[in-house]
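Every protein chain of the complex appears in place save one, which is left out.
By written order: A, B and C. Residues from 1 in each chain.
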Amino acid sequence: MHFASDNTSPVPPQILDALIAANHGYAMPYGADAIMAEVRTAIRETFEAPEAEVYLVATGTAANALSLALLCPPWATVFCHRNAHIEEDECGAPEFYTGGAKLTLVEGADAKLTPEALREAIGFAARGGVHNVQRGAVSITNATEHGTVYSAAEVSALSAVAADYDLPVHMDGARFANALVATGATPAEMTWKAGIDVLSFGGTKNGCMGVEAVVLFDPAHAWEFELRRKRGGHLFSKHRYLSAQMAAYLKDGLWLKLAARANDAAARLSQGLAALDRAELLHPTEANAVFAAFPREAHRRAQAAGAQYYLWPMDQSLEGPGDVPLSARMVCSWCTTDEEVDALLAIVRGD
Amino acid sequence: MHFASDNTSPVPPQILDALIAANHGYAMPYGADAIMAEVRTAIRETFEAPEAEVYLVATGTAANALSLALLCPPWATVFCHRNAHIEEDECGAPEFYTGGAKLTLVEGADAKLTPEALREAIGFAARGGVHNVQRGAVSITNATEHGTVYSAAEVSALSAVAADYDLPVHMDGARFANALVATGATPAEMTWKAGIDVLSFGGTKNGCMGVEAVVLFDPAHAWEFELRRKRGGHLFSKHRYLSAQMAAYLKDGLWLKLAARANDAAARLSQGLAALDRAELLHPTEANAVFAAFPREAHRRAQAAGAQYYLWPMDQSLEGPGDVPLSARMVCSWCTTDEEVDALLAIVRGD
Amino acid sequence: MHFASDNTSPVPPQILDALIAANHGYAMPYGADAIMAEVRTAIRETFEAPEAEVYLVATGTAANALSLALLCPPWATVFCHRNAHIEEDECGAPEFYTGGAKLTLVEGADAKLTPEALREAIGFAARGGVHNVQRGAVSITNATEHGTVYSAAEVSALSAVAADYDLPVHMDGARFANALVATGATPAEMTWKAGIDVLSFGGTKNGCMGVEAVVLFDPAHAWEFELRRKRGGHLFSKHRYLSAQMAAYLKDGLWLKLAARANDAAARLSQGLAALDRAELLHPTEANAVFAAFPREAHRRAQAAGAQYYLWPMDQSLEGPGDVPLSARMVCSWCTTDEEVDALLAIVRGD
Partner (left out) sequence: MHFASDNTSPVPPQILDALIAANHGYAMPYGADAIMAEVRTAIRETFEAPEAEVYLVATGTAANALSLALLCPPWATVFCHRNAHIEEDECGAPEFYTGGAKLTLVEGADAKLTPEALREAIGFAARGGVHNVQRGAVSITNATEHGTVYSAAEVSALSAVAADYDLPVHMDGARFANALVATGATPAEMTWKAGIDVLSFGGTKNGCMGVEAVVLFDPAHAWEFELRRKRGGHLFSKHRYLSAQMAAYLKDGLWLKLAARANDAAARLSQGLAALDRAELLHPTEANAVFAAFPREAHRRAQAAGAQYYLWPMDQSLEGPGDVPLSARMVCSWCTTDEEVDALLAIVRGD
């Protein structure tokens, strides 16, 4: 019963096999390996974007921070949701990589931006000429940090607001596959057709050891990206091992299958909880994370049984009256089984 | 009728005379001038702080950004009011000088922090260990951007919250003299006795050409400050001309007299407006700025008569129905006369 | 006998009078003052550059660092002489403002770059693709830190090398007037006609209290410059006092007269020393600084008589055998008199 995060999972055999297969003979370093050429082609085909440039890094924070640095100058601000990963979980990496840009935090239910709130935030910013930081970029997290997703149409609506101000749009797709599976959109529909300029295309949370692709739909600043990546220490010498993971991840739709499993497990857990009187869903379960409140005594039982997940927010205590509801985040991954889900549900129910 | 800002005023004769007097013979550069020694002594005496280190710069943004860089590491956040100058009017200088720290924006009426809101913001930050930016420093603006002031007791209450988290406290005192005059506190009571570690002590808005003192009540990091100042391009070679302004500003309480005049003018304007049915004060007038709403037609008359002030927020239009109230910011300075105030009041009244 | 630096001098009456004249009534802040419009026009006319954009800051370090930040991205390098002010005397301000660019130090006699050495340095840099910092910009100091000057033809030759690599060229003209007077070139000939893109046009060392103009001969990135200036804390609210200095400095050729006096004094000192058996010039005296070696006992006499200048390098000791030559830097300014020069010469001669 491990629902702490999708990053606690192992990797599926296809990823491991790819590493083993890649481990023969010499290979040119720093992205000049032959497998990277395959990856580039696969991403372009997957996204119907023959001009796109593709770069691999090993962490989502690197992918996001480098992408934002490309889009937003130091004297500008990135518009994002208050609960975006770039705000809450990257220890200021966007500020570091951009050279001190701001993040302007926009409110919205279920960790989602609305076009209205985004427009208001953009309109308000930079009203003071040289005295304010300037409007820089918009960043959209899909799937969101609260387990919800934007449809392609919703992304388009946000990009349209950005376009009114000539702002580029970044998508933090650490859980991009989960969002695609949830919405049924194609990769192209969810990204460049919806106005996305740069995508952080996640691999790690969805089954890889550690690889993310940055996809530049407009290759104009590709060389700058390469320099920023190197300067950030994110250019791998034995790059083939990043390439191999990503190639296997993309092959035969593995990435979508992995995400479908995670989403299905989350749906099962969510539905199971929703059926209980004493449990309450805090956000719609649209991807692979479930946010729900249920009685403290059920949390104590779960913990005693070895279930792993986070109380969310984390500063809630298991000590105290047993009938008080505590809220929790439970994340499913490609390897979450129905048995694990059912076991947790049984504990919450008090079977 | 010039109420656009206190920074549109000329300087009083004492400041100019000091420059003239300083302009004789050679003087050692970079702060080694004899007048700087006088300034250091005067500040220490004024603040009853014999250990304090004192440095001059020429802009308030430099004073604030350098101070914050000293107090807040790049991976941390500065807690400040949403309407603080460091957030709204410095084009990201704090982010630049700190190396990419965040500003965490705290809400509060009349541009003032409350201990409760500050505590909540600090408590919420850094809850995620290494994943979040850390708690860095607190910055208090006194007088505030909305023309209100903190009493020394209020500052102490905020510093006590900071102390609970071992955070240093900065005061943006671009209008420090106005706050002192308004509250009757002594310089020491308003600063180190109230828990302030570093003060941006403003001179420019209150009558100097361009000089601010940074007062480090704890001199432990003085050398680091000197290096940061130099590296920022804020160490003046012909430093005596900064020193001369500051020395004259402090001499015989000139700084307090200038602020008293500005505050008095604002009080007169505020009282005059408050007496009108059709005008409404938007914030208490405690220092030298008046925020009020009155009918659009009065604004049109004022503009036609050459009165200068800003509609606040700036995106309101003078076009439209005359009876609709528009809000405005009117700032008084050391050289605002009662005649100017009365003339503006007459226009608003429609005399 | 004050030869420590040209920045220890007072300002001439014209500068002070301009400040007095500017100190009437209200003036729009942040560069919107009426005098700034005059300055802009005067600079454009002086440089025969009607398209140029002009910005004022208060220190040479700010002018240089902001200029370089405009020209050189963080992942590139600035080619400059090993003895350039930007390398030796700005505590890393260029690195700070550029966001971490390098300075590549080029050797050359008398603190001057040669086209050959510059070409070799540029050619060597960035040979390793993404692994190296890239070629960013060239910076030329004129007059140099060793009291020599580049002719307009020499500047052109250096710019031609830069142009071969598509690199922009910055001139650190903290002592630009001294270089012009020494060479007889026009401002245009020494700058944009010779390939200079951005000029730090010095005022402070040559008689102002604290003002430098940054001249962008290509205005394409002017707005970016304004944002960088603000963000660096270098945008003055009471800007008129910067404008007034610069306007007076330019008026009726004051700036050139001041520089001529400084150069003449240096020439007199240099010739006087050259005539002595026991003194040796270390660099040609072409502007307002004299570098010479003469016996330690003469330095001791000079010091006893109150003469001020720096042993150069500074780590030489006045203690020891009297006949050992020590080298010194002696800088003349607009207010250095022939009497001061002669008095120093008399001491060195041992009259």
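Definition applied: contacts are C-beta pairs under 8 Å (C-beta built on N, C-alpha and C of every residue); 3 or more make two chains touch, one makes a residue touch a chain.
Just so it is clear, the model here is predicted, and its values are computed rather than measured.
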Contact partner of the left-out chain, one of A:92, A:187, A:272 or A:295: A:92
Residue of C:1, C:101 or C:121 touching the missing chain in the full complex: C:101
Residue of A:41, A:59, A:114 or A:327 touching the missing chain in the full complex: A:59
Residue ranges of chain A at the interface with the undisplayed chain: 2, 4-5, 7-11, 16, 19-20, 22-29, 57-63, 65-66, 90-93, 96-97, 204-205, 209-210, 227, 230-238, 241, 308
Contact set of chain B toward the excluded chain (per top definition): 30, 73-75, 99, 130-131, 134, 224, 226-228, 230-231, 235
In chain C, positions touching the absent partner: 74-75, 88-92, 95-96, 98-103, 105, 127-128, 130-133, 313-315
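Quick note on the criterion: only the chains that are shown with their structure count from here on.
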Same-residue or different-residue interface between chain A and chain C, half as cut-off: same
Farthest chain relative to chain B (centres taken as mean CA coordinates): A
Geometric centre distance via CA averages, chain B-chain A, whole Å: 42
Residue numbers of chain C (touch at least two other chains): 227, 230-231, 235
